[in-house]
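Complex shown without one protein chain; remaining protein chains in place.
Just so it is clear, A and B label the chains in written order, and each chain counts residues from 1 on its own.
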Amino acid sequence: MNRLTASRRLAAALLVGCTALTGAANAQTTPNLRAPHLKPDLTTAEGGIWDQSDKAESHVRASAELDSDPVLTAYVGGVVCRVAPEYCGDLRTYVLDRPVFNAAAAPNGYVEVNSGLLLRVRDEDELAFVLGHEVSHFARNHTFARFQAQKNTANAMMVLTAGITIAAAGAAYSTARAGGPYAGQNINTISSTARSLNDLVYLSSIASLFSFSREEETEADQLGFQRAQHAGYRPGASVDLWNGELDEARASDFPKVRTSEVRASIFDTHPVTSDRIAALTAMGAGVVPAAASPATTADAARRYRAVVRPHLGDWLKDDLRRRDYGQTLFLIDRLAGEGEDLGLLSFYRGETYRHRRAPGDDALALASYRAATVQPDAPAAAWRELGQACHKAGDQACAKDAFSRYIEHDPKAQDRWLVEADLKSMQQAGGS
Amino acid sequence: MKLFGQLCAFAAAAALLVGCETVASAPAGDYAVGTAYRVTLGRQWSDVSAIMVGRPVKVRLLTVDGPLLNRLYLTDGLAPGDFLVKPAAKERPTPTWRAGLSPTEQVEFIADSVAALDYERVETQNLRPATFKGAPALRFDITAKTQGGLDMAGSAEVAQVGDKLFVLLYLAPHEHFYAATLPEVETVFASVKPGA
Partner (left out) sequence: MRFLILALACIALTGCTITNQRLGAETDIGKPPPNSKVLLVRPDVSLALLTASGMQEAKADWSKAGREDLTTEVKVALETKAHVFEAFDPDAVQDPHAVQLLRLHDAVGQSIMAFNYGLIKLPTKTGSFDWTLGEGAEAIGHDRHADYALFVTTHGTYASAGRKALMMGAALLGASIPLGSQQVFASLVDLKTGRIVWFNVAVAGPGADMRTQAGAKSLVESLLKGAPL
């Protein structure tokens, strides 16, 4: 018993000591930024984290989800360089075809940006802010700070439980917190319920190092804002982006998503709260010129759209895989707001209703497909789907016409024989 | 080495095998899928249905070399609202079959289900007619990739009989494994007959 009391006193003393140390560290006012071209010593803890990041990066290079379009990758890498000119040569950007809003910069310079993020930003200014935010975590070595914090917590926990249950505590704690093979158990608690576990596969061994503290997130907002502004981007973009994310969350089909918070990245435990948005608004207000004109913002949106246009269809198709139709419709409406790509967007609106199949969706799908086919950029499939929808609604004349037009638009379609068989049976039944 | 996502978490629960089913043998000869139909296996398969998490009751899974190297899914009749792959959470639903799907939508249901098994870049090709217990069916081929970038190949047959959907689905790595067992799979597909 004496042993226990003694160790508890020791534990208390150590804890006080640890807190004092952390307090001292936070007292710094000017942020230390990592030096460019930094390469840590292999023997250090940083070296170990770097090595794990290297492994994650080589997995991504082999991954099926890697988007291989060099033009798109170069574009996103270019924006990264604009907000982080001093680290440009140290950062390697990868675009991953994943329908979730996410971007992260690992300590070794590997930057991943999801297609889901590229689909959701309205213009390059919003993209620049998010990338500036993530690069700021990188510049301030927040992952290493997380590592140190975890270590302190682990040690404090261990000392506190030094009485009897030491083995259980050590084993249970290590499986849950350390970046070992069971890191997945921690990942479930940090990722929001709507995110797929797959999104965390590559950085899973160090995922816990990306769940930044509230202070680190606020700092990244601030520094990210400054980086974007310094590079000439619109100051209001950060606020627009986060508000857009909040609006999208509210549009979800799932109550849990509607009420859960929005995060800057899937690893974050600290949400984008109203006070973070207020802080960014205040930062924007202090900048001259205060706001960009509507003409400039429309122009920026159009230029960004030109970059992502070749991928829009694929990304919307991927977004449908999440089966959160409320959110997909929200995104399509927002994308359609610029007045461009209406054929493609109406088609995907139709696809969303077709998949959702709520009461009344058949009619909504039909109307959307019809709206798509009058636009010059309608995909060939719009005619086939219009045909199917008309056929379902009993409008055989429309169905026959739409199916014929489908075959004209895509003579090599792999389902051509099916459509022709449908046409034939409709002609025979109709007697025309 | 990575842990499997889908096996009965045996690595973590090795000490807790109570309640974890075992793998049965599916010997050469008749193999019943529910009461609706039987197929004839030309060789012995391993029936891993019981140990695959995320697999609904109406879906059987056979393998020869393990689920990473070959998979043969055989479903009993799916009713409207049924899925091929069990969702992990309510907020991450998987494709469900509904009544009144067109043939291309049935193909899409299977392709989307393969994607829900965490395969990437799922594409379908070579759509062609077939028969299942005398009823019209669709055959098509599949290509996909694992997250690690291993190319996969597959072939599927789907048929709606009455108000039930039947799915036969074969998936294997494109390198060596797909072609190695394809002749056996073709005879299985062709051997469908009414249940005893």
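In this section, contacts are C-beta pairs under 8 Å (C-beta built on N, C-alpha and C of every residue); 3 or more make two chains touch, one makes a residue touch a chain.
Computed from a prediction, not measured in an experiment: that's the story for all the values here.
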{"item": "Neighbouring displayed chains - absent chain, whole complex", "value": "A, B"}
{"item": "Identified contact with the non-displayed chain, of B:S46, B:T143 or B:S191", "value": "B:S46"}
{"item": "Option from B:R98, B:R121 or B:H174 whose C-beta touches the chain left out", "value": "B:H174"}
{"item": "Of A:L33, A:L66, A:A154 or A:L246, the residue in touch with the unshown chain", "value": "A:A154"}
{"item": "Absent chain, residues of chain B that touch it", "value": "1-2, 4, 7-8, 10-11, 14, 17, 22-25, 44-46, 48, 51, 63-66, 68-69, 146, 148-151, 173-177, 180"}
{"item": "Sites on chain A contacted by the missing partner chain, in the whole complex", "value": "41-43, 45, 47-52, 55, 58, 62, 150-151, 154-155, 157-158, 164-171, 173-174, 177-180, 205"}
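Quick note on the criterion: only the chains that are shown with their structure count from here on.
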{"item": "Between chain B and chain A, distance of the C-alpha-averaged centres to the nearest whole Å", "value": "31"}
{"item": "Of chain B, residues touching chain A in the complex", "value": "3, 5, 12, 88-95, 98, 100, 102-104, 112, 115-116, 118, 120-121, 124-127, 145-149"}
{"item": "Chain B-facing residues of chain A, complex", "value": "59, 62-65, 97, 181-182, 193-194, 196-198, 201, 254, 256-257, 321-324, 357, 384, 388, 392, 414-415, 417-418"}
